[in-house]
Structure formats: structure tokens, C-alpha cells
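Please read through the structure below; I'll follow up with questions.
Right, chain A next:
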Amino acid sequence: DEIKIGVLLGYTGPIESLTPGMADSAELAMSEVNAAGGVLGGATLTGVRADSTCVDAAAATAAAERLVTSEGVAAIMGADCSGVTIATLNNVAVPNGLVMISPSATSPALTDIEDQGLFFRTAPSDARQGEVLASILADRGVTEIAVTYTNNDYGKGLSDSFQAAFEAKGGAVLISAAHEDGKADYSAEVAALSASGAEWLAVLGYADQGGVGVIRAAVDTGGFEKFALGDGMFAESLIDAIGSDLNGTVGSVPWSEGEGADAFVKLAEDSGVDPDGSFRRESYDAAALIALAIQAAGSADPAEFKAKVLDVANAPGEKILPGELGKALKILADGGDVDYVGATNVELIGPGEAAGTYREYEVKDGAYETVTFR
Partner candidate 1 sequence: MSGQDTGGPLLSGRGMIGGYGGADILHGVNIEAHAGEIVVIVGPNGAGKSTAMKALFGMMPLREGRVTLRGADITALSPQDRVKAGMGFVPQTGNVFASMSVEENLEMGGFLREDDVSETMEMVFSLFPILKEKRRQPAGELSGGQRQQVAVGRALMTRPEALMLDEPTAGVSPIVMDELFDKILDIAATGPAILMVEQNARQALNIADRGYVLAQGENRYEGTGADLMADPEVRRSFLGG
Partner candidate 2 sequence: MIRVEHLTKTFGGVTAVDDVSLHLREGAITGLIGPNGAGKTTLFNTIAGAFAPDAGRVTLAGEDITGLPPHVLFSRGVLRTFQIAHEFSSLTVRENLMAVPPDQSGERIWNAWIRPARIREEEAANRARAEEVIDFLQIGHVADELAGNLSGGQKKLLELGRTMMTEARMVFLDEVGAGVNRTLLNTIGDAILRLNRERGYTFCMIEHDMDFIGRLCDPVIVMAEGRVLVEGSAETVKNDERVIEAYLGRGLKSRPGRERRA
Partner candidate 3 sequence: MSAGTRIAAAPASLWRGPLLYAGMAALLIGVGVLQGWNVALSILCFGLISAIMALGVNIAWGYAGIFNVGVMGFAALGGLAAVLVAQPPVAEAWAAGGAGLGLSLLAVAVTVAIIVLVRARMARGAARGWVTAALIGAGYAAARAAFDPAVDAIEAVNPASQGYLGGLAAPIVLAWPAGGLLAALAAWGIGKTALGLRSDYLAIATLGISEIVIAVLKNEDWLSRGVKNVTGLPRPVPYEIDLQASADFVARAAALGLDPGEASGIAVKGLYALMFAVVLGVLIWLAERALNSPWGRMMRAIRDNETAAAAMGKNITRRHLETFVLGSALVGIAGAMMVTFDGQFTPASYNPLRFTFLIWVMVIVGGSGSNWGSVLGGFLIWFAWVEAEPLGLWLAGGVVALLPEGSAAADHVQAGAPHMRMIFMGVILLTAMRFAPRGLIPERTGR
């Protein structure tokens, strides 16, 4: 018996370098489930990848449509970028009554979209993170900062909430400049940012997109020495790329206190999957949630298990970390209750969004070191 789950991500297009890792992580959760004997007493989960292209709503819709009709998927892990996510949700998932859990669509518009209870996301809303990052900086006595964000709904939303929170704490954002991902050169951005006279630069982008380009240009020109990073920037590859100049950087990233994240790292490394990179943990969690909800509902029919997603994600119940999916499946099969913590400390609030705790980190000697959790 086989249950198919669509893995709808932009394998080609602007974030093509992020998506393979995300898909791998999602499929890691599925194989973990399968190794534990599958769901519903022996049904295996199979991930079916489809290309959302990240930007082309039409192509994404067509791909999702194909997942539904010719693959017969029970749920979709995805999509990635908010635009295509909304398009596939409205045009495919809702009409066909399909559950979608996105690991990375952070647009506030998704919060009050009419989703018939079918849409969830493991990426926390931008609004909360802005506050977290602002207080990290305020606590360090930073009063002036320059901000650069990736020019999409994620970056824009995060920078808006960060700016509001930072100013509410008495800080001043001296300049806020967007950067486009995938461009050839970021000297213009860095020039403008550094001319503001701020000592700190908040980079709210992606670690392997424009964000790293901005930081590299800033370091090379000596424009900034201190960086504050949003969650999209958290990746080992960033340290590899920038090196010792990154020391002293602070940032926030959704993280469960200790165990969850560490468990994920271990699990991933054991299975030969690189655990570092944007949205990989969220992807794992998204796939895991689908599996657990199916098990809890005792049915792979989305109409039945959609109601169970919130149940398995939130308390009460036994806490479940990455690598413990087998245990969770067993508990659920026995009629018990679980509280899935996962790699990102999943806590779905409101209409199915991650509340998440955040890890405040600082880069010391070329490594991320936890300062505290918020």
C-alpha cells in the first residue's frame, strides 16, 4: 500500500539552490516513517516531486494539478514561495480538498486566506520574528541600524515588523534597502547602506541568495563589521563563505530548545542529508506532520485528516522529536495523543501557523553559538 505526498518546490528558478535540500529533508521524514513500518498499519509514504518554479504561478498550478490527477497525492508538502503557494492553494488544493503544508511561505496574506482548513505552515509568521530580532539587538544596546531585505513578501514583511519593533524599543532604522536575489552585484546596496553611518547591518534575506552577496560585499569594502541576521540567513554555508569576518554576528532562528534541532542534525547526518540550510527543518516538520495527521485520523483522506494536523502539532500529548516518528506513530495507533515538537519546535497557532520559539545565536570562532532562547 502506498500513499503519495507531493513535494512541490521550485527546483528550477530563483531558489533552485535551496529546494533540493528542502525536498531531501521532507523525504527524510517520509523514509523515517516507512522505516518504522509506515502509517495506517503498513502503508508507505512516497514523495512525488513537482516543480513550482517559485515564480510562475501558472506552471506551479499545472504541476500541482498533475500531482492531484495523475499522481493522486493525499497532501502536498509545499509550496515554497508565497505567490505560487497561494495560487496552488486557491486553484488546486481548495477545489480538490487537498491538505497543503508549506515549509517556507511566510506571507501574512496566507493567515486569513479562505483555505477550508486545508492549509498549514511550519514557517513562523514574519511578524513574530521581527520582534525577536529587535529585542536581541535592543538588549545589546544597539540603537541605530541599517536594514536590507530580500525584495519579496518574506523580506518585506520581516523588515516591516522588525522596523516597527525596533523603533518601538527606541531604536532608529537609518536606512532600509531592498536587494533582489540572484543579481550579479551588490555594491550599490552596500554603498548606500554603509553611507547611512550605521554600525550594524540587519540582513533579512537568504543565506545562499542575495543575502550572502550583500554580506560579502559589506565585508570586502569594510562597510560593516557587525551583522544581525534573520532566519533565512542561518546556514553553515554562510560561515564557509564569509569566514572569520562573520564573527560577532548575531541572529535569530526558529529553534526548539536544544533537543529538537540537535536531534534533527543527528538524524540528518546519519542519513547522509545535509541538515544545514534554509527551511530544511521546516520541510522535515511539514512532512512529519502530514504523516502523523494521517495516522491520527486513521485515514489518508484529506477531508478526514485535515482536522488532525493541529491536534498532533500541539499539546497536549507526548513530545516528539525528530527521529522519534516511529514512536509517535505507535502512540497514535494506540489511540494516544502526541505533541509534535520536531526540528523547529512546531506550535501551530491561529489558523494553522507556527508560533515557534527562537534561538538567539552569535557567531564565535566560525561557529554558531546559542546565546539563549526566546
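On how the list was made: all candidates are chains of the complex that A comes from, given by their letters.
Heads up, the rule we're going with is that a contact is a pair of C-beta atoms (placed from the backbone, for glycine too) under 8 Å apart; a residue touches a chain by one contact, two chains touch by 3 or more; residues count from 1.
All of these numbers come straight from a predicted model, not from anything done at the bench.
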Single touching candidate for chain A, where 1, 2 or 3 all sit in one complex: 3
Residue numbers on chain A that touch candidate 3, as the complex places them: 11-12, 16, 20, 49-51, 55-59, 61-63, 65-66, 68-70, 82-84, 86-87, 90-91, 94-97, 107-109, 111-114, 116, 127, 151-153, 155-157, 160, 178
